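Note that one protein chain is taken out, while the other chains of the complex remain in position.
In order of appearance the chains are A and B, and numbering begins at 1 in each one.
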Amino acid sequence: MRRLFLALAAGMILALPALPVAAQQAPAPTQTTTPTAPISRPTSGLAAVLAENAAAIAKPSRQTIGPVIAAIGAAGPGAPEFLEAWADRRVGQRADGRFVLLAPAPEGYALSDPATGQALGTAPKSEITELKPNSGVRGLIASALVEFQLNDPDPAKRRAALDALARNGGPEHIAPLRAAIETEPDAAIRAAKERLEGLLTIRHGSDPARRIAAIEGFGSDLGLDLRGALNPLLATTRRAFAGAPEGNIAAELTPGRGDFDAEAAYALLVAQDMAPARLTRAALRAALEAHIVEGKVGGIPVAELDDPARRDAAYAALETAGLVPPAATDDEVAAAVVAHRYADLYAEPDAAVTDAARAALHGIETTVGAMQVADLALDALSLGSIYFLAAIGLAITFGVMRVINMAHGEFITMGAYTGYVVQTWISDYTISILVALPLAFAVTFGAGVAMERLVIRHLYKRPLETLLATFGISIALQQIFKNVFGTQARPLTSPGWLDGALMLNDVVSISYIRIAIFVLALIFLGIFLWIMTRTRLGLEVRAVTQNPSMAASMGINPDRINMLTFGLGSGIAGIAGVAIGLFAKVTSELGSDHIVQSFMTVVVGGVGNIWGTLAGATLIGSLQKGIEWLNPSNTLAAQTYMILFIIFFIQFRPRGIIALKGRAAGD
Amino acid sequence: MTGLRKYLLGAAMATLFTAGGALAEGDTIKVGVLHSLTGTMAISETTLKDTVLMLIEEQNKKGGVLGKQLEAVVVDPASDWPLFAEKARELITVNDVDVIFGCWTSVSRKSVLPVIEELNGLLFYPVQYEGEESSKNVFYTGAAPNQQAIPAVDYFLEELGVEKFALLGTDYVYPRTTNNILEAYLKGKSIAAEDIFVNYTPFGHSDWSKIVADVKALGADGKKVGVISTINGDANIGFYKELAAAGISAEDIPVVAFSVGEEELSGLDTTNLVGHLAAWNYFQSAESPANEEFITAWKAKMGEERVTNDPMEATYIGFNMWVNAVTAAGTTDTDPVADAMIGQEFPNLTGTTATMLPNHHLTKPVLIGEIKADGQFDIISQTEPVAGDAWTDYLPESAVLESDWKDLNCGMYNTETKTCVQLKSNY
Partner (left out) sequence: MKPGFLAKNPSVLSFLLVLAIFTLAVTLMSEAYGAGLVSTSMVKTLGKTLTLCLIAIAMDLIWGYTGILSLGHFAFFGLGGYMVGMWLMYARTREIVVSSAAGALPMTPQELQDAIATQIFGVVGTSELPAVWAFAGSLPAQLALVVLVPGVLAFVFGWFAFKSRVTGVYLSILTQAMTLALSLYLFQNDSGLRGNNGLSGLQNIPGLDGVGQDALSVWFLWASALALGLGYLLAHFVVSGKFGSVIRGIRDDEARVRFLGYSVENYKLFVFTLTAIIAAIAGALYYPQAGIINPAEIAPIASIYLAVWVAIGGRGRLYGAVIGAAFVSLVSTWFTGGRAPDLPLGFYTIKWVDWWSVLLGLSFVLVTLFAPKGIAGIADWLQGLRPPRRGGAPLGPGDGSLQEKEALE
């Protein structure tokens, strides 16, 4: 009972500001009869409101629908259900103009009456016009529903109400929200309600003491919503004053100090109509053109007017003749600027509130700054791990074997496409990824071994020609991918448990898929180290790299070792392809996008050393993120400067960060 | 010795090339198709090649044009911009085509433009673009900024109440121009300069974490943030994946995209993107009998899983208008056909009528769609057809310009000084 009363009261409050408009369109709930309504139509309640506003409901616009939603909200039984259905796009309009609730049925839709809930049979889809309120209208509907949902028994609905309030909360919501805190059984929702109550108080509260208390109550909370509540309080406008500035002053400005120069001050004066505008080049030209007399302007021949100085002289002559209004001279401008005072004013009139908000924000900003650095570091680490993953296969084929494999990128692509193909077979994303990873390794391992046997083996003595041959393979493979898979990007979807992001707070967050890539990169680092230092294969690989003939005379088969090493590097590229495809896109160009960066990662790090590759990837990743942070509006510039840096770096440290010394370095 | 071989080879090649021209006689009307079939743009352009081929096939079933069959000449400019100019010249001079359907990127159009104007050819350009151009020899059947970008921003301002804008784009001329126009427009709507965040990324960009975090942080001053995306092609996939991962819902920060259609969405899982927006002049989900027929024909030709998109509709309208103009003019010569084109009307696929204006742009309705879980769009707003404007009204330097090929016979007419600034384009 109490709930219903509350809801009704809230509905009335909500409807109040809109009443003047609503009264024209819809009968207020207290009215019992409307003379204009047809006799057969219901005259009150939801059905009447719907009938009255049929046109507005069928094609709603956020700017005009407010009163209608308020009227519906106050229309009594069936209203909340109708609003919910409307927002969920479960409302349709029949050919006779009547609104019906829709439910899917074999014939099309099962219809029911919104006011009574009575079933109205079924209708095919073609006979029903579905209502599609846009998200702005849905937002309004959601705030109208808040009144009904704040105390709803279903926690999901209470959460939805809080979400709607967080987006569109107004002063009218403070009282119902406060009332709803006490009765809240769920601790988490109660905390959310309390937080929201504080935010709404800061934003819309009427009592300064309560607002200041709310501001101070948050401390140095990092929430985006808190900053979103505080910052508008501190929004300023810049004004010029003939005398002493008035209002809640944020700062008084002196022209020439900071970025507020005399030009800006004068522009402000012009904007406030406190001084005449300066003469622009175009205006000067127009004024001169308007006063051409016998091929002369102010006594100066037109032909000479391609010189700016002569134009000024001509204008001055016109000015003395009184033909044109005098333009503000530099001296006048300077005098006007000095004669006025300038200040930034807070929109919020109460100084105590702005002081509290400023103090609170100041505390928050410092923490936010630190957190932003942390977030940037996470991004850098993540980018570094992607570079590392793309380059680790190359660190084997290029770093250890010194084979330039330009088709390495296509092996990455091959892995990604393997992932895509597996997903078309196995619909469960988790299982398909688990299948795809080893399969991608197997496929690219096979491709690598085949390539080594057929092509690279014959070119060990001619390293630069390996580059050409593998480049040929690269463009052939790329085109084959296009012919087989088409040119469109193919979906490679990560399993549900990798959706979303790990949010430490509103500033620092990183998506799970990136964490997974990071972990994968670490695993491969481990595997690489284990194979190279702890297994027989690693020992033989190192032996063959250092001295093939000596290794051969010790009973190692260099051909087999080369083949396996190359296959291993290629196989890892395939797995990297699955990972990269998960977070970006799967197209035939995926690999070629990464190949140049990968080579640079290996070279910057130092060829032949996995730690070098790791260092190179980290360096390049952090560098790129650092430059992006310095110039957030142009990511392309960041990439350019990153590569320029790499060029300089290699010029001065040709062997990379971790350079091999002694004989192993020779090539 | 070997030099001689080279000469012989050159001569042999020359004969091969000219032989193509010699065979070009016959009782057909030739239609050039200039879309990249290889290289980076193949992803988008192959679809349009197939569309033109399908339309030609259907037209031939109806008896062709002027009693002659249409014959498609397909060439591959391979996403290589200079090659577009070369192939366009070849199409017109060697293959003697009467009309060319082609190009996607602005740079390819700019590459072809001087050739088309020099040889007085006819080009139908079917993609939304940045405007600021009107050539006597080109018909722009895609959207101009005022047919896509401006209505979408109006929707943001009025329907969603967005107060702070992030303009994200790929670094090339379409996003740059569109964003400049939008910035000027937003400032005119009293949005402060510091409430407009602009970012440009390279083609195919995949690392979006920092940018998405930046956009999210924009909300810190309590204003509602909206994203206007002119991100091109593949880069969108990474962007939307990151957006979904960051948990940014369409209710909090809506994203409206100008280059994301059904085709692009088929490359990713859209369940996390439901509610984000796209603005186009056509969606596959538009309900009209013509559209149903078009979709059925397309799926029958290309396969059930293929989708239709806006540039395909633009190609469809352009092709049919050309057929009607040729029929009306009674010839395929460029000048009479170009004259007959102006004022052509043809029903578009969304239930209204497209008219070719004297500035060589179309009237088009603006549709705003919300992404659905199945990769299609739910049309939530559709305007009456809007007249395409070659020179935007929102930038001072181009507000005074006008294009009228009917009465003024000028593509860049300064209404203030009453002079024709350029007769031919300055590319």
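Just so it is clear, contacts are C-beta pairs under 8 Å (C-beta built on N, C-alpha and C of every residue); 3 or more make two chains touch, one makes a residue touch a chain.
If you're wondering where the values come from, they're calculated on a predicted model, not measured in any experiment.
*Asks:* Can you work out which residue in B:Asn180, B:Asn320 or B:Gln376 touches the chain that's missing from view?
*Replies:* Reading the full complex, the residue touching the unseen chain is B:Asn180.
*Asks:* In the full complex, which of A:Ala209, A:Ala335 or A:Ile475 touches the chain missing from this view?
*Replies:* In the full complex, the listed residue that touches the missing chain is A:Ile475.
*Asks:* Among B:Val75, B:Cys103 or B:Ile191, choose the residue that contacts the chain missing from this document, as touch is defined above.
*Replies:* B:Val75
*Asks:* With the missing chain put back, which residues of chain A would touch it? List them for me.
*Replies:* Contact residues on chain A toward the absent chain are 281, 285, 288-289, 292, 297, 302-303, 305-308, 311, 402, 404, 406, 455, 458-459, 462-465, 467-469, 471-480, 482-483, 592, 596, 599-600, 603, 634, 636-637, 639-640, 643-644, 646-647, 650-652, 654, 667.
*Asks:* For chain B, which residues lie in contact with the unshown chain of the complex?
*Replies:* 1-7, 9-11, 13-14, 16-18, 20-21, 37-38, 73-78, 80-83, 85-87, 89-90, 93-94, 106-107, 110-111, 113-115, 118, 132, 171-173, 176-177, 180-181, 200, 202, 392, 395, 397-398, 414, 417, 419-422, 426-427
The rule we apply is simple: only the chains that are shown with their structure count from here on.
*Asks:* Just the number, please: Cα centre separation of chain A and chain B in whole Å.
*Replies:* Those two chain centres are 26 Å apart.
*Asks:* Which positions of chain B touch chain A when the two form their complex?
*Replies:* 38, 40, 42-43, 46, 155, 158-161, 171, 197-202, 204-207, 209-211, 213-214, 216-217, 219-223, 234, 237-238, 241-242, 244-247, 250-252, 254, 263-264, 266-269, 272, 275, 368, 370, 378-381
*Asks:* In their shared complex, at which residues does chain A touch chain B?
*Replies:* Contact set of chain A toward chain B: 61-63, 132-139, 163, 167, 203, 224, 227-232, 235, 375-376, 379, 382-383, 386, 479, 482, 487-491, 493, 499-501, 503, 507, 509-514, 580, 583-587, 589, 593, 625, 628-629, 632-636, 639.
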